[in-house]
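With one protein chain held back, the other chains of the complex are shown just where they sit.
Residue numbering begins at 1 within each chain, and the chains themselves are lettered A, B and C in the order written.
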Amino acid sequence: MTRINPEIIKKDFPIFNQDIHGRKLVYLDNGATTQKPLQVIEAMAGYNKIAHGNPHRGAHKLSVEATKAYNSSKETVRKFINAKSTEEIIFTRNTTESLNLIAYSYGREFINEGDEILLAISEHHSNILPWQRLAKERKAILKYMYLNAEGRIPLDEIKNKISEKTKLVSVGHMSNVLGTIHPVEEIIHHAHRVGAVVVVDGAQSAPHMKVDVQEMDADFFVFSGHKMLGPMGIGVLYGKKEILEKMSPFLLGGDMIEYVYEQEATFAPLPYRLEAGTQNVEGAVGIKAAMEYLEKIGLDKIEEHEKELTQYALDRMLSLPYIDIIGPKDLEMRGGLISFTIDGIHPHDIATILDSYGVAIRAGHHCTQPLMRFLDLHATSRISFYLYNTKDDVDQFIEGVKNVRKWFGYGS
Amino acid sequence: MTRINPEIIKKDFPIFNQDIHGRKLVYLDNGATTQKPLQVIEAMAGYNKIAHGNPHRGAHKLSVEATKAYNSSKETVRKFINAKSTEEIIFTRNTTESLNLIAYSYGREFINEGDEILLAISEHHSNILPWQRLAKERKAILKYMYLNAEGRIPLDEIKNKISEKTKLVSVGHMSNVLGTIHPVEEIIHHAHRVGAVVVVDGAQSAPHMKVDVQEMDADFFVFSGHKMLGPMGIGVLYGKKEILEKMSPFLLGGDMIEYVYEQEATFAPLPYRLEAGTQNVEGAVGIKAAMEYLEKIGLDKIEEHEKELTQYALDRMLSLPYIDIIGPKDLEMRGGLISFTIDGIHPHDIATILDSYGVAIRAGHHCTQPLMRFLDLHATSRISFYLYNTKDDVDQFIEGVKNVRKWFGYGS
Amino acid sequence: MDLNSIYSQLIMEHNRSGHNKKHLPNPDITEKGHNPSCGDDITLELKLNGDTIEDAAFTGVGCAISQASTSMMIDLIKGNTIEEALKLVEIFLGMIKKEVTNEEELEKLEDAIVLQNISNMPARVKCAVLAWHTLKEALSDV
Partner (left out) sequence: MDLNSIYSQLIMEHNRSGHNKKHLPNPDITEKGHNPSCGDDITLELKLNGDTIEDAAFTGVGCAISQASTSMMIDLIKGNTIEEALKLVEIFLGMIKKEVTNEEELEKLEDAIVLQNISNMPARVKCAVLAWHTLKEALSDV
């Protein structure tokens, strides 16, 4: 397999044409949001320049073009995750809305008193709070699977926590703090044996590895455009058709109805039923362009590239005695993000000082306070890679870390 | 007051550089969605090229820039509608989501059995369905104000329908079918006397006239970016601070929390509490650029210009005996959109044939089936103006209509 | 898209559609068809003789495309057996979806073949198929 050349890829990304505080930008905050290639920026601008209209039902050319653009984006998304049909693809605003939609439209209907909802302790707040509210409303029980010392969910934990009472399991495919790739196939297998439905939060996985929702057999799979080279303001909810069909609408309004009377209404078929109001066609155009860009390069190659960077970064970081890696220290079932702490220096100070060297990383609780409490940490620093990162980026980051130590008066 | 020159304005809008079916584009579907000036397209592209990051809590420069861009957009929106503070400005996805948010977060808490919710029969589906669901859930009563023959809500109707039982009134500021500007100040005055809260759906008004939410004294005011030169995927919810503060969150997830524990969570202050997950910063940048563009030209001038076009179009249309105007036939309290029917020709055929002459109009029920039923119509055709439309556009439209008649074998 | 040629033929058909737009004296089957997004609304009436469609007519409102399509369908199926009519419906729906392209098959649709390129006007496809779906519904009840 020929490798990808991130130096050439970087040329597609205008953001790297600038200096940050007089230095070249080393962007290692891809877990939070990713940068956009010109291909995505121009696809959206192009849509706005020649084809913009309100889709659906418009008989004029611009409306027809907008409808085509929207539908063709759905087909691209369908193929990207190998869904059976575009009826299974609902555009939302982001992962957070996708999860809220499921909790509302599926949860309120199908979770009952005493039922169990199961999460991993490593979930992002967006994959915790909607279930907390649902559990409270429906008098259901919210349970967690805990992690072992390596940051993985042990098989026993899966088997023990999934019981006949379990009606819904929602689990992050890849942890946005630990980088662990959780064994979703195992979880789905066990959950389906007891008839539970499984939601996979793919916010951190879909951008970085080939996902096949049919092979995985997930009942729902959700992710965000802005973490995969696409625009903010658009996210995806995949759901199996037979399940989506049972769900009541979430947002109500234009375009998702059939007949509206003064006191009641009937709803349109899938996928329209779950998409209310004027949809974000530009966002759809952007996510399509992003997926096309990723597929042209190849998700397998991107994954390979990130693995290589991760190995390289782990090696360099493990050689510095004052760095603690939070999460698996090898490449097995882990993605391209690394959380760490540095003895005696608070993660926020690390991030601020690294910024002055042009190195963008994230620090904090990463929207995972229950995990932080479980790990007995207040915050971590995190680097996260994507296809445009280079070994040189890692080197600059390591140089930066050494400088952070110096600022605090430590020898390096 | 110097007039605006739409021919010069048109030059800012790349969409007009193309031919539609070999003819110049006459875009008269602004009620559905508007076109974007280069200033908006480039503001968003520029953000993506130099300043994109995930806002809030990020310590690195790109995140700081994104946060600044987001906050500065809120300030622009605040000024645009003259809200007291940016805490009163919540970004949503569109008008539809704004209305659903109110029905969920305000309605479920404060509407009780037997309470009355009052709408006008001319509401858009997005301003009907959330209240139908709420009324059903809370065992409340959904009532309608009906219109007189001119398409206006008579003062008596307002006084009769608002009673001590009325707890919430939600009304479109300007009808997207009739063009009528409803007397929201009167409605608010009467509603406040009985302690009811008033939601104003400004989807059709905010883009076209100066709105001052404090002067109007609306409790909520909602609109969409894509109907005012801005991007799709971003909308606004204004609410009075003291009301927003009483509301429970809508979507739950990242960025809207304070502390999250396994079984419960506390929420961040306004406006964050009502904005979950990664926000649409690009959308915020786009709506800001759109508002700045509109304000540079002047909303009073835009309104004046649209009035002139509307008068001109009404005059020409009223002179054709086979056209029926649906809605007020004079300029009093009406905006720049005109619904009509043509004897013997279905609205969809009118739209399709006009398209072949490069004239983009909308036809159908315009997401207002209860109004259509009230008017005893199946559908109408609709033209709707904006700052870039010209008298020449009206002339081409009229020529087109004459041709439609010819196609159907009528003399003109 | 040669709008002019498709559309002007359709409008001609529409303007002639009066001969099929009426009530039948004693219909054996009455089936309503709706197109919520357009507001189109037709009622199809069928008179059977054994399993032959002896007579057919329609009432209702709709655009030129749906009215013309309905009228052409009625001209086509009159005198056919139910089975033949259902076969024609399949050919028509197949043509619209571009799944049936065989010339010989398509010619069985007679005048209705003019709707072959309606997918170039995607907003209007539903208008074209309304009557055919309604007929299918009507006959599947028999």
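The criterion applied here is as follows: contacts are C-beta pairs under 8 Å (C-beta built on N, C-alpha and C of every residue); 3 or more make two chains touch, one makes a residue touch a chain.
These numbers come from a predicted model, not from an experiment.
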Which displayed chains the hidden chain touches across the whole complex: A, B
Residue, one of B:9, B:59, B:153 or B:342, that touches the chain absent here: B:59
Option touching the unshown chain, where A:6, A:31 or A:364 are the choices: A:364
Residue of A:241, A:378 or A:402 touching the missing chain in the full complex: A:378
Touching residues on subunit B - with respect to the absent chain: 56-59, 63-64, 67-68, 257-259, 268
Where the missing chain touches subunit A, by residue: 21, 345-349, 352-353, 356, 364-365, 372, 378-379, 407-409
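Here is the rule we go by: only the chains that are shown with their structure count from here on.
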Chain whose averaged C-alpha position falls nearest the assembly-wide average: B
Computed distance of Cα centres, subunit B from subunit A, in Å: 32
Centroid distance [mean C-alpha coordinates] between subunit C and subunit B, Å: 38
Set of subunit A residues in contact with two or more other chains: 57-59, 63, 257, 259
Two or more partner chains touched - positions in subunit C: 37-38, 121, 123-124
